[in-house]
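Note that one protein chain is taken out, while the other chains of the complex remain in position.
Let's turn to subunit A:
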Amino acid sequence: MTALLELHGITKTLKGQKAPRTILDGTDLTVDRGESVAILGRSGSGKSTLLSLIGLFDRPDGGQYLLDGRDITRLPERKAAALRSAEFGFVFQRFFLLKHLTAAQNVAMALVNGQGWLPRRKRRARTLEALDRVGIAHLAKHRPARLSGGEQQRVAIARALVREPRLLLADEPTGALDTETGNLVIEVMRSATERGCGLILVTHDWDHANKMQRVLRLSDGALHPATDTRSVASVSGPARHRAAMGMDRTDAERSEVAR
């Protein structure tokens, strides 16, 4: 069975202040269905750039991008929009809720995007279900100004989940939250993966990263398996156990296995 997503030798060069800068330089990544992956990396290492390529916000300069084994490296924008709607859910560091809309309307925004049409009643049911999954169905009528940071981020997660995507892309979703709220938000997203949704989490927080099945580090434009540099005692979670037991494979190895 093919992996959900495969990146092979992805390169991306962005215009720098003076000379162009190569941000991604032969990045490989394979994510299975329902798998959760954490990506760590220094600020400016290109984590957001990588996510924007995966989420089809932008196209790579070189390399290959397969989704379900289908090459979508050079997908035209119109089809990319349809894929963004159907396959991906996005959560960002800032919550990006529209302040003139209620929580429910913000969630429904992902349903009112010109990609297929749901009648109002179905939209409402789906919206409430998504809000319920993140535990804030009772706040459906509130506008963002009346929600706490954690609640706002959960609305954003509900918006990302409402179309039942196959891959959740989260770019530092806890960056603007305190530790406790951050933990809650990560927990909410992780529980989504239990229903078969994959998750790529970009984070600076080892505690959050360790809750994912795999932890990778982006440096010099490529992904490498990451090892927790902190004392082993303070770390917990499946990633650490697997790392400790030598279960982590490089992406190259995984590709081998997949073939």
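Keep in mind that, in the parts below, contacts are C-beta pairs under 8 Å (C-beta built on N, C-alpha and C of every residue); 3 or more make two chains touch, one makes a residue touch a chain; residues count from 1.
Rule of thumb we're sticking to: contacts and distances are computed from a predicted model.
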Among "Permease", "L-lactate dehydrogenase complex protein LldF", "Ca-activated chloride channel family protein" or "ABC transmembrane type-1 domain-containing protein", UniProt-listed name of the chain not shown: "Permease"
Touch criterion as defined above, residue of A:Leu40, A:Leu67 or A:Ala110 at the omitted chain: A:Ala110
Contacting the left-out chain in the complete assembly, out of A:Val37, A:Leu51, A:Leu139 or A:Val215: A:Leu51
Residue numbers in subunit A that touch the chain omitted from display: 48-49, 51-52, 55, 57-58, 77-78, 81-86, 90, 92, 94, 96, 98, 100-101, 105, 109-110, 112-117, 159, 171
